[in-house]
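This structure is in structure tokens; I'll ask about it shortly.
Missing here is one protein chain; the remaining ones are kept as they sit in the complex.
Letters A and B mark the chains as written, and numbering starts fresh at 1 in each.
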Amino acid sequence: MAKITIDNLRHSYLSQPSRDEDYALKRVHLDWADGGAYALLGPSGCGKTTLLNLISGLLPPSEGKILFDGRDVTHDTPEKRNIAQVFQFPVIYDTMTVYDNLAFPLRNRGVDEADIKTRVETIADMLELTSTLKKRASGLTADGKQKISLGRGLVRSDVNVIMFDEPLTVIDPHLKWQLRSKLKELQQRIKRTMIYVTHDQTEALTFADQVVVMNNGEVVQTGTPIELFDKPRHTFVGHFIGSPGMNFLPCDVRDGKAMVGGQAIVAGNAKAAGKGKLELGIRPEFVTFSKSGLAADVVKVADIGRVRVVETKLASGHSVKLIVPEGDDIPTGKVHVSFAPAHTHVYENSWLAGDTSRAAS
Amino acid sequence: MNKIQNNKAWFFVIPVFILVAFNALVPLMTVVNYSIQETFGNNEFFWAGSTWFSDILKSDRFHDALGRSLVFTAIVLAIEIPLGLGIALCMPKKGPWVSVCLILMALPLLIPWNVVGSMWNIMALPDVGLLGRTVNALGIDYNYTRQPFSAWVTLILMDVWHWTSLVTLLCYAGLVSIPDAYYQAAKIDGAKPLAVFRFIQLPKLKHVLTIAVLLRFMDSFMIYTEVVVLTGGGPGNSTTFLSIDLVKYALGQFDLGHAAAMSLIYFLIILFMSWLFYTLMMREETSP
Partner (left out) sequence: MSKRYIVPLLYILFLMLPIYWLISMSLRTTNEILDTTQFSFFPRNITLDSYKTIFTDPTWYGAYINSITYVAINTVLSILVALPAAYAFSRYRFLGDKHLFFWLLSNRMAPPAVFVLPFVNLYSAVGLFDTPWAVALAHTLFNVPLAVWILEGFMSGVPKELDETAYVDGYSFPYFFVRIFIPTISAGIGVAAFFCFMFSWVEMLLAKNLTSVAAKPIVAAMTKTASTSGYELGLLAAAGVLTLIPGALVVYFVRNHIAKGFALGRV
């Protein structure tokens, strides 16, 4: 188990990078405590897999340092770093039994058979694989095979960190939830540092204590799931997290108040706004129908199960979405929408206005 | 893919069926005819039953030819499969040189078989050939036209030169299709290169290796042109393999009965082996 520090890491896949765009990872600085559950969340191509491979040692970085417990491991191979990785598709040794698969990393390190037996049996029990130990690994289902991949990582007691690269990709939908819960349960039980890379916000928000949201090779925000939801530091986080994402409306700030379509809206950080491009952000969960507020027309109602998403259009043509819980009435035609002040934020040039510590954590 | 059951699909298959049946069934019937009958010309045939078959099966000539073919095939497989695999393992996974290498390696496969024989003929001539002259200069008495051992060595060398690339190309295609993640996982598990070969590469190459062994077995067992051009089956009949012996019977001696019987036995051996390999391969594909 280890505390991980990522120090000014930059990576380019090109041999002679010159501009910013040549870098897959622009500048990352992260500090992760021991034994925590972390997620790297972001859309495809944002650099999360690159970052993962840099941490695991499968890729040497162009610039920057990686430290495990203060020790510089930047140029160490994966074996020396003592990490484990679970890939997008199950990577198992087809010709071996489940037992031999789990024992493989230990045998390669010269551990004696009696110890191996204990470790393998403990892990198999944790992962509910005990009944399959004698079977050929190739005969298991996809989720069973992913468990074996995970097991190979858990079986080594000296593992510093376990990384997951979108591990539920090939798992059947109805089994995803099961495996996800199992992973979370395991993490809380054995308290090893785990880093989970995904583009699925549900997986990230349910697994991790701390989520690192990435976009375009940069860390956009780090925080707990609640922090990300309540106070997105960047419009990207607002869009990406939450279903549907945050509403953004262009606005001005006059006399310390945010103005949308000529009307004043209360926003906590309006005073901190400067001269850049300004937007007002509010999550659909915090928009309600009211007697006063912005004038809008109800355009569409979508029933997504427990709640309904109502899309309204303002006079300016911008759309505002609301979440209306089951049972509440939905007015039709012309309405007024109002925003909960505590959850309304002004964004300047896509970043939260007045946010002093920008990017990373 | 979920296929639809529809017997009208036969219409699509009829051209192929007619073409192949014309070429396969008609000659085969002729061969069967000749194999159980005897003729003294004038289109008169007499029933001979299994005479030709028992003649062939008992003859030393057949046993010798069969033995030579089996030995040749065994040696050639034992060299070409590991060699081809080894070369494929040493090739880079990607890069600008890869296509150049693959094209150069493919060249021997596209040379008419008689040219292959002629090429090695010219190479191996003891007095004017590059190989022949060099070997003799080293003090080894080498003359493939007179010495059975030298003839065998030259033939094997020629076949290795000719066909190893097939194994290499097949194995290379199989190797590059192994996802990187397997090698990464092995690194993380601390596996040594030998373990990577044994537990990742070899199992994933099972399918292409089966095809390679199957093809090389068949083609080396049926070899004709290259041998005929290089040694003519000699010196004596030290390199007379089954095909060569058969053509001698059929076109040389016009011994139709023996030729036909031998053809059937020969074909049956190969059919049996191909059924064996086909079943093995299909079993591999359906196993989990």
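Convention: a contact is a pair of C-beta atoms (placed from the backbone, for glycine too) under 8 Å apart; a residue touches a chain by one contact, two chains touch by 3 or more.
Remember, predicted model here, so these are calculated numbers, not experimental data.
Asks: Could you run through the displayed chains and say which ones the absent chain touches?
Replies: Per the touch rule above, the missing chain touches B.
Asks: Of the listed residues B:48, B:156, B:196 or B:218, which contacts the missing chain in the full complex?
Replies: Residue touching the absent chain, from the options given: B:218.
Asks: Which of these, B:166, B:185 or B:200, touches the one chain of the complex that we don't see?
Replies: B:166
Asks: Give the residue, chosen from B:79, B:102 or B:213, that touches the chain omitted from the document.
Replies: B:102
Asks: Hey, which subunit B residues sit against the chain that's not shown?
Replies: Residue positions of subunit B that touch the missing chain: 1-10, 12-13, 15-17, 19-20, 22-24, 26-28, 30-31, 86-87, 89-92, 99, 101-115, 118-123, 125, 127-130, 133, 161, 164-166, 168-170, 172-174, 176-177, 207-208, 211, 215, 218, 221-222, 224-225, 229, 242-244, 246-247, 250-251, 256, 259, 263, 266-267, 270-271, 274-275, 278.
Please note the rule applied: only the chains that are shown with their structure count from here on.
Asks: How about subunit B: which of its residues touch subunit A in the complex?
Replies: 179, 181-182, 184-185, 187-192, 195, 199-200, 203-204, 288
Asks: Quick one: which bits of subunit A touch subunit B in the complex? Just the residue numbers, please.
Replies: Per the touch definition, subunit A meets subunit B at residues 56, 58, 77-79, 83-85, 87-89, 91, 93-96, 104-105, 108-109, 138-139, 149, 152-153.
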